[in-house]
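Okay, handing you the structure first.
Every protein chain but one is kept in place in this view of the complex.
Up next, chain A:
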Amino acid sequence: MISRFTSTNLLRGAVRYYGSTSTSYTLPDLPYDYKALEPVIAGEIMEIHHKKHHQAYVTNLNASLEKYAAAESAKDVAAMIGLQSAIKFNGGGHVNHSIFWTNLAPKNAQGGVSPSGPLADAINQQFGSLEKFIEKFNAQTVAIQGSGWGWLGYDKANSKLVISSCANQDPLSTIGLTPLLGIDVWEHAYYLQYKNARADYLKNIWQIVNWSNVAERYSKAKRLKHIHDKIAFNLVNLLYSIHWMDNRIE
């Protein structure tokens, strides 16, 4: 409840800030060459995926946010509502792909190296083993109808890993989970190489998953949950004390 309130205000502030000045979202650079992920993902796919698709999401996100800021200053609520789906689609696309590029790494640079540490413990505890986790993840992701993303997310409320999926470019935050690892199963992510064999693409992609990045996101999520819980606990205590002091003053 509290986090949604603050995050909405943060979004409003961000929109006002980014809409009014010249700073806007930019396409992040890939941490590796376009051809570095071959033979799992062809260089042609990486180039088109990064330069054309992700760039289009960034461009359209900036355009939508500009229009949103203009509508906000004109107090045109209908226009603001009309722009929300474009912001969700393009913003989601930008967020998802930015995570995706860091989730992958070339085979000679950590790609495919099995996880270790707390993440590995959590996976083994919840799914039995890494192989079983991959099997379950692939079964769920290959069954996504049409276009979407398969996700490994972190459920802060229950401190659990969750295998989930989202349609189109909806970010995982819409389900209330923290994204750790996402696999793009829009056809533009694999069609030029794997054609309609999505299952083969999902079988091979684990050779280039950057588990150290996933583990980093996992520990950050747990730390944030810890801080978030502390703030919430202190805030509730503060409110109770104020209430008690009110009663005492009377």
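The working rule: contacts are C-beta pairs under 8 Å (C-beta built on N, C-alpha and C of every residue); 3 or more make two chains touch, one makes a residue touch a chain; residues count from 1.
Keep this in mind: contacts and distances are computed from a predicted model.
The complex includes a chain that is not drawn, and of the options "Dynein light chain Tctex-type 1", "Cleavage and polyadenylation specificity factor subunit 3-I", "NEDD8-activating enzyme E1 catalytic subunit" or "superoxide dismutase" the UniProt name matching it is "superoxide dismutase". Set against the missing chain, the residues A:Thr59, A:Asn124 or A:Ser147 yield one that touches it, A:Ser147. Across A:Lys160, A:Lys195 or A:His243, the residue that sits in touch with the chain not pictured is A:Lys195.
Contact with the undisplayed chain is limited, among A:Ile48, A:Ala63 or A:Ala120, to A:Ile48. Considering the whole complex, the residue from A:Glu72, A:Glu187, A:Asp200 or A:Glu216 that touches the absent chain is A:Glu187.
Although one chain is not shown, part of chain A still touches it, namely residues 48, 52-53, 56, 60, 89, 145-147, 167-168, 186-188, 191-192, 195-196.
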